[in-house]
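Got a structure for you, written out below as structure tokens; questions coming shortly.
Note that one protein chain of the assembly has been removed; the remaining protein chains are unaltered in position.
Just so it is clear, A, B, C, D, E, F and G label the chains in written order, and each chain counts residues from 1 on its own.
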Amino acid sequence: MREEVFMAGTGGQGVVSAGSLLAEMALEQGLEVCYISVYSPEVRGGWVTSTVVIADGEVGSPIVGEVDSLLLFDKRAADEHLGKIRSGGLIVANSSLTGPLTVADAELIEVPATRMAAELGNEQVTNIILLGTYVKARGVLQLSHFEAALKTVLPERHHKHIPLNIEAVNLGAEQVP
Amino acid sequence: MREEVFMAGTGGQGVVSAGSLLAEMALEQGLEVCYISVYSPEVRGGWVTSTVVIADGEVGSPIVGEVDSLLLFDKRAADEHLGKIRSGGLIVANSSLTGPLTVADAELIEVPATRMAAELGNEQVTNIILLGTYVKARGVLQLSHFEAALKTVLPERHHKHIPLNIEAVNLGAEQVP
Amino acid sequence: MKKRFRVVINQEHCKACGLCIEFCPKDVLGASEQRNRAGFHPVEVKDQDSCTGCTQCALMCPDACIEIYRLAVEDDREPVEEGVE
Amino acid sequence: MKKRFRVVINQEHCKACGLCIEFCPKDVLGASEQRNRAGFHPVEVKDQDSCTGCTQCALMCPDACIEIYRLAVEDDREPVEEGVE
Amino acid sequence: MPDAQDLADAEVVYRRPAALTEVQMRYCPGCTHGTAHRLVAEVLEELDLIDRTVIVVTVGCSVYADKYFNVDAVQAAHGRGPAVATGIKRSSPESIVFTYQGDGDLAAIGLSEVIHTAQRGESITVIFINNAVFGMTRGQMAPTTLVGQKTTTTPRGRDPQIAGMPMMVCELLASIAGVAYLARETMIDPKTVRNAKRSIKKAFQAQVDGAGFSLVELISTCPVWWYKRPLEAIAWIREEMLEQYPLQVFVEYEA
Amino acid sequence: MPDAQDLADAEVVYRRPAALTEVQMRYCPGCTHGTAHRLVAEVLEELDLIDRTVIVVTVGCSVYADKYFNVDAVQAAHGRGPAVATGIKRSSPESIVFTYQGDGDLAAIGLSEVIHTAQRGESITVIFINNAVFGMTRGQMAPTTLVGQKTTTTPRGRDPQIAGMPMMVCELLASIAGVAYLARETMIDPKTVRNAKRSIKKAFQAQVDGAGFSLVELISTCPVWWYKRPLEAIAWIREEMLEQYPLQVFVEYEA
Amino acid sequence: MSKRVMMTGNEAVAEGAIAAGCRYFFGYPITPQNAIPQYMAEHLAEVGGVYLQAESELASINLVYGAAATGAYVMTSSSSPGISLMQEGLSYMLGSELPCVVVNMVRGGPGLGNIGAAQSDYWLATRGAGHGDGRCLTFAPHRVQEMYDWAAEAFPIAQKYRCPVMILGDGLLANMAEPVRLRERQEPPPRDQDWAIGGRRNGRPRRIVNSLWTDVPVMEALNIRIQERFEQAAENETRWEEYGNDDPTFVFAAYGISARICKTVIDRLAEEGIRARLIRPVSLFPFPHKPFAEWAQRVERIVCVELSMGQFVEDVRLAVAGECPVDLIWRTGGVVLTPEEVMARVKELL
Partner (left out) sequence: MSKRVMMTGNEAVAEGAIAAGCRYFFGYPITPQNAIPQYMAEHLAEVGGVYLQAESELASINLVYGAAATGAYVMTSSSSPGISLMQEGLSYMLGSELPCVVVNMVRGGPGLGNIGAAQSDYWLATRGAGHGDGRCLTFAPHRVQEMYDWAAEAFPIAQKYRCPVMILGDGLLANMAEPVRLRERQEPPPRDQDWAIGGRRNGRPRRIVNSLWTDVPVMEALNIRIQERFEQAAENETRWEEYGNDDPTFVFAAYGISARICKTVIDRLAEEGIRARLIRPVSLFPFPHKPFAEWAQRVERIVCVELSMGQFVEDVRLAVAGECPVDLIWRTGGVVLTPEEVMARVKELL
């Protein structure tokens, strides 16, 4: 098993932490994983991507061409990366910012995550909602590992936000048709 | 034809200029030549050697192992380098400083050059006397090129010493038995 | 003839650092509600009439976004802005 | 008890720079006729008796060739030299 | 530009200097690298040097400065700007050559080159941006970092027992014979901006006159790696940086 | 040593210091590198540091100093002595570490390292031999070469228009906070030799006390590449060098 | 066994060094390896170590030289331009027979280049160490766990062969995170080497660390001694991994990040029924000639995959010595090959 996930967005949208949460979940689940974030040289306002490769044995290439799953955080990301999806793959799009998308050969789940996050009271959990959708829809990882992963990734002083994040991830999971 | 000449002495004895004069004579004579001086790191009082390789075609190795001709300026030089002579070669020794030498398998000409130079009025021409002996005895170069070589090597302001040098070189030549 | 100034902001280059707003002695400038392509709320001219053309704002702008003109004639039109649709 | 000094020169190390000779206020030192192994005419003690043990020579010697001793007893022996056979 | 036509016959009170291109600068919001660029550009235009000037771009956040200045540009290895500038000046003496260097570039890796260039009295100009940090590489300690300042490599604040005291570049250069103009300025309010420009102008004038080496140190903000908002950064210069780095004209030049 | 036995019970007024080996130094006649060695050795002995000391030998005529000093020695790349010394000191803080550097080594290629080391207030000592020339490589111009001085690379004399003015290392370092002791001395008569030793002693004492960086510049002879006899060289220091390089204690240290 | 934690290659190499007993780090920031000095600045103090930010890479390597002379475990890290600046210092380390560990997280070059992942410092790493005949022992991990392990292994190896050991990574290996199983941090070993300086403690004879030998045969003897150590290292420290089909039609040759790309390609080719194998040198110097020489007899071709324009392939060709064709697939300048691209290009070759 090898699952390649690619996420793209703009600095500040939580692309990095979504990637690192996925990686931790894989680790919790006893899988092998490799995760990398890349950003543009600007310190502020540039683009960000995360690549997470999950495997049940040794992770080979951390470099991906076409990917199994694509998480698109905004329109720039969608314009740039939509073509990366492997035929039969899964796209989770933050439709609040991507607008409507069309894909030929892959499953597309559009989640108005920014709006939903705002409704939950914190736009910051947009990424967690998308994560929930991805995890549930793709089925490679189990949602049950989310909380443990969160505890590792989140600095102690932010642990008070754990309930909100769990709510968000579940909300995301519920979006799977 | 390839003639390898090696000279050794102490800084100040004219080992460098003797080498460079030989090289110029060879050049005057239309031969190919390669000449190098090497000295110990001390700025004052160290050893000096000159190697001159003369050939009628391309000069191959500027590095010599055993040599055809050896000019020994003093005892340290003789102790160190006597063994360098090729069998059948020529050794010209400044017997004023080397003391008496014994060689098995080569021609040895002992010239009390320092004393003779002092008698000529200038110890500085010791090297020229030895040069004269070498040139005459070995016969590779012709003494007639000495003056032209001297003019090239000697800075203009020292050209007044040319007659003394010519006297010295001839004196050296006369020492050939 | 009464002097009138026109402050022109390159809103696409503006990064909303706020230095011009802070240093304008006449409170001419303020943050726009809109975002530019880089996602910043750029500065806009809120009160053109009060501008004395003192150039403090332009002197402080790290992104050379501000140009200031003295008009030859009186002019009551809206302030000039640039870049944000 | 009259003080007597003994200046000891390491003549093999001496390079005949002449600084000690120049700076000896009592003209105790001078150049030797002989050469050492490096070919220099090293310094020798010419007039031991005039030496006041002032150490000027040793202070100036760049080659640390000079040692100075104050003898416990009077002593008229020849100055001590080292190295040149 | 809407209404541009309308401004055609208006008198220009202030406009983007011709020595800057139209390219948007990549600096972070409130970073006074941009201010420094603008001032240099104004001076180049006012002294009519645009067609003679070569900027030596160095490594730091200003590494893209070749895109912003409307003059010939040479990008130099980290710290080697003054040597590169000297190479240009010696082989093309009519050129006006300046380096634009950060405190990492000039005061850390490039210290030798700038001092030797000053020492030789090379007629080049150095614009030295002291923002007390390595901006480009993400906020490490610079030689100029203040005591106690937290950076990514002084997580507990700069400890002078370990890292020494901040380096005072102008004080270091002040004793050097080849220096024609030397000043420390900042850009934290209109007055200091004007002073900074005046110093920059004198520095270039010194070069035009072949008077020798000129350098202007500009105490500059790095809001991002000071973990501050732009206005806080300005305040921090006023309250902390200028304490360590008093503004001063160290070597004066009059044409 | 003839008669050595005889001197056994004589009182030593002056003897070769124990911190020097018996090896003959290779310096040219009248070269005060040797004097400097002797003074450092005397100080090491007097402060009882022989068993704790590491000399960092640098590249120049003194590159064989490891043969002359009776202490641990590390040979450093040209100019990098202070960095090497810092590496030793940081990993072996009980050691007394000093570099011995010529003006080519310290003021040309190694300028950055010595300044940064001073800036950090590294507790090491630098013995800096300024002889206005590159001795070892056969007499080229150094940063410290006097104006008009002929060297093998300034055959018409140093021209400040081309090569700038002589570099004043102590003046350069004097403004640096990390410096505990800084002085310029020479060795041209018994008095200046004594002063030089006193300064060297203070410099090492500063290190022993962990007070910070110490450096003693010694204006030194190079008779050979000044094309002078030893006594002429001494006179040239008195008449020319000290004009350019006045003797002074720049930063004082009292235990 | 301890839990595994996610770490980047940069963090792993830093923590691995600390775990091995390294207590001295001198470095100068440069992307993409800034997290190494930052990690050291944060964590060395915890164990009584010294993080000192050097003013340049020139200073870094010479600070390392000084600390190495005292017998300490010492490390520096940098990326391509910084490693270029260390060349003289590395040559001195070799000449003075001093051990240290140097990490190079290679970026796109030449010049200032960019911070992308590249392998174009292969020559610099395997033929470098400046002037003279010496070179660094060089190891090229391809996973974060391996980064950690090699950082730790590198120190005793450096001590054993008294030379710099280089760990060669790239912009990707530096910044990607993978699970790492950490061992307990060890105390530094005693500095009881008979060459370590620091003062003639208890009046022992003085010691000299030196690379100047004007007497040429002595210098030659030093070179021979160094070379003999390298030969010992070739016997003891040559490492490689093989992966894939046991009866391949062709063999990939790749190290570091490229080798990981090849592994994925091999798996995909297997799905298509194409039999491929990988030889992944872990030690680049000493280079594992043996597996190449052996497989060269048995396969149709060897296909090198490298993120440089034909550097690594030279070592492969030297090992293969004409026994079979050696092809090359490359990208450079920070461009990274994707498995798809390698698949496509390898199929053209077959």
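Brief remarks on what is shown
As a working rule, a contact is a pair of C-beta atoms (placed from the backbone, for glycine too) under 8 Å apart; a residue touches a chain by one contact, two chains touch by 3 or more.
Predicted model, so just to flag it, every value in this text is computed and none were measured.
In the complete assembly, the contact with the undisplayed chain comes from G:S80, out of G:T8, G:Q53, G:S80 or G:T338. When the whole complex is considered, the residue among E:A77, E:A206, E:A233 or E:V251 that touches the unshown chain is E:A77. In the complete assembly, the contact with the undisplayed chain comes from E:V54, out of E:A10, E:V54 or E:I127. Remark: the omitted chain is touched by one listed residue; of E:T32, E:S112, E:T151 or E:S220 this is E:S112.
Mapped onto chain F, contacts with the missing chain fall at residues 59, 63, 75, 77-79, 104, 108-109, 111, 134, 136-138, 140-141, 143, 152-156, 162-163. Contact residues of chain E toward the unshown chain are 50-54, 56-57, 63, 66, 70-77, 80, 83-92, 94-96, 112-113, 116. In the full complex, chain G makes contact with the omitted chain through residues 58, 80-81, 83-85, 87-88, 91-92, 94-96, 106-116, 118, 120-121, 123-124, 127-134, 210-223, 226-227, 308-311, 314, 317-318, 320-323, 331-335.
Quick note on the criterion: only the chains that are shown with their structure count from here on.
The busiest chain interface, judged by C-beta pairs in contact, is F-G.
Our note on geometry: chain A versus chain F, Cα centroid distance of 64 Å, whole angstroms. Annotation: 89 Å between the Cα-based centres of chain A and chain D. Not a single residue in chain A touches at least two other chains.
With touch defined as above, residues shared between interfaces to two or more other chains in chain C number as follows: 40.
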